[in-house]
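What follows is a short report on a single structure.
Missing here: one protein chain of the complex. Every other protein chain is in place.
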């Protein structure tokens, strides 16, 4: 009886520990994969946020070329971190359109001046509606849209150097 | 360059911690440990100095807004007021973990410098154990949470600090809690060393006691301050939300409170040996579990920080290693700890056992409530455990605990009689009865539990002063005063909680400028709504004129603040503290028809909650002061005799 009592704390702890490990291994909804992957891009109509650069109107997009759709914000630090990679992708001839979330024209302008501008179009999504309709849960996220206008891949978090080849491969496949 | 120096300091601290572990372990098994001890002491000191240096460098990086450091860029902004730049250093994951391990190292150095009572073997083992904990957390910093990582290219400016955290109270709240959390690591190391060396007795308890007391004081202050912060910053009028993060600070406190009482039994009566060791392990385990719950983001809470599975896994591994290791050691060794002194069923010791039992049960219930969502998740069900659960379980048990707190100090050590106790508690019992009848008549069946709590608070207040009865007040030792003040603090705090539940009045309405509302005895007039700006925010503020009866009116100015970077809104409550309570006002949104939402509370005697918390901490300080002064006097006397 006494022996049992002595080891009881360790047993209880082991139980709790197993539980927490389980909670950690199977996080309930930590990273939210968009259910839109594999479906056609929803129709988005977003006004331009900076002068001299068109907003986003997916209805008028020409089909036939794959593209990246980048969800970003000027107040987001990982977006600064991924800027060089996006520039590299642009140099590789990739068309990158963007959605600026909860942002203002002046801030975006300053952000582009500072970190470079890889974007062909930037749409203003102040209320985050376009972001939600894409199934994006945060910034930055990058969607790969194939030549038929279907979302084929979603990259969550900043695009790092090692992600560039993967994105290029995904774009190649999406032709 | 400076950031790299910080990282180097961290690595050097790690190296010294490893040396401290090895040398401490060697000294504990050596034939002449006393010869090696001075070396271990010095290493502990140097390790602490390097940890401190790393932390100061981090603060420097925040002060100078060095945006090339990722952590600074993510959590600071050049426009931020200086106080919050400094506080920003620990207002984030990496910085707070650095603070955590710095406190750990400094506490270890404190043991090395000041501890003179323990035999050399046990002290060496204690320092080795302390170093073993530190090494794990240094590794965590270096491999999973480097606070000095660079960001290339550096952004022009930072991302700011969560505006909810931009508050003077909160700037000093986490460090206070950490001092408490980590102070318990010393008790843990003492217990591990005692188990390893099979050296458990009054001397060990007396060495451990000041550390437990100090940690407990900081925890008490931290929890009290945290509760007040949530009260005025969240703008919901509540002072305790049973949020996982709040529970994470409450659980170590409960364990530390139990430990504080059992270590007294061990120090004065040489009883409860195994139990005290167990509690020392549990108390620090709760600190680590608390840190883990907050830092891994495994439980979603209003305070939660970013989620990172790597960090969670790393912290969890450390947790398993230290807690599992200590409990296994306990299981293997505690059988060899000999039976301490015995006592009768009606005695001070038995009352303290009851106290420990009830505190542990409350701790268990809070732990179950906090972790149950994880259990449910493992079974595929999503749910949350809120205040109703804790109010149904912890509160009734706490009522018994309050009764025990009143009776315990009136009992004699070792042996007493039930009859004698009954005669001593007559007056407090009578006061409780009268208070219950009185308040029940006032409030009826609105909340019988709150009426009972209020009545018990009066009884406890009377009972806690009773130990001073017929004593020579000038010759009463400080620790007795400490106990009286702390128990009185519990009574005061309980009275505040019950008064808030029973007597608060709330008013919610949309009003136009010039209109007025009444809440309790107050007439509140909205005189103006106007825009205003602060250092890094803009706001709308409502000017409210508040008047009680014919008294002089005063003004309250609740705000809706907007922080542009990152875009966030916060509601700043305006609170007036009067002698008999607080008027609490919150400005809501415009209703689109020229009216503004106002939420008003009159909370009689709510301030007693935190005043009581302050008294509890003061009691701890008095007790600690008494113990330390006495230890110094004894040391001096020993020297004079020698």
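In order of appearance the chains are A and B, and numbering begins at 1 in each one.
Quick note on the criterion: contacts are C-beta pairs under 8 Å (C-beta built on N, C-alpha and C of every residue); 3 or more make two chains touch, one makes a residue touch a chain.
Just so we're on the same page, contacts and distances are computed from a predicted model.
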item	value
Complex member absent from the view - protein name from UniProt, among "NADH-quinone oxidoreductase subunit N", "Pyruvate dehydrogenase E1 component beta subunit", "Carbohydrate ABC transporter membrane protein 2 (CUT1 family)" or "Cytochrome c-type biogenesis protein CcmE"	"Cytochrome c-type biogenesis protein CcmE"
Among shown chains, those touching the left-out chain	A, B
Touch with the omitted chain, as defined above, among B:514, B:531, B:549 or B:592	B:592
Sole contact to the chain not displayed, among A:46, A:76 or A:112	A:76
Among B:16, B:343 or B:458, the residue in touch with the chain that has been omitted	B:343
Among B:36, B:151 or B:368, residue touching the chain not depicted	B:368
Touching residues on subunit B - with respect to the absent chain	159-160, 162, 300, 302, 306, 342-345, 350, 353-354, 357-358, 361, 364-365, 368-369, 372-373, 376-377, 381-386, 388-389, 392-393, 396-397, 508-511, 566-569, 571, 586, 588-589, 591-593, 595, 597, 599
Absent chain, residues of subunit A that touch it	28-32, 34-36, 75-76, 78, 127-129, 132, 135-139
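As a convention for this text, only the chains that are shown with their structure count from here on.
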item	value
Subunit A - residues contacting subunit B, complex	3, 6-7, 9-10, 13-14, 16-17, 19-24, 26-28, 30, 75-77, 80-81, 84, 102, 110, 114-115
Contacting residues of subunit B [partner subunit A, same complex]	70, 73-74, 151, 153, 155-156, 159, 278, 281-282, 285, 292, 296, 298, 307, 309, 312-313, 316, 319-320, 323-324, 327-328, 330-331, 334-335, 367, 371, 374-375, 377-378, 382, 565-567
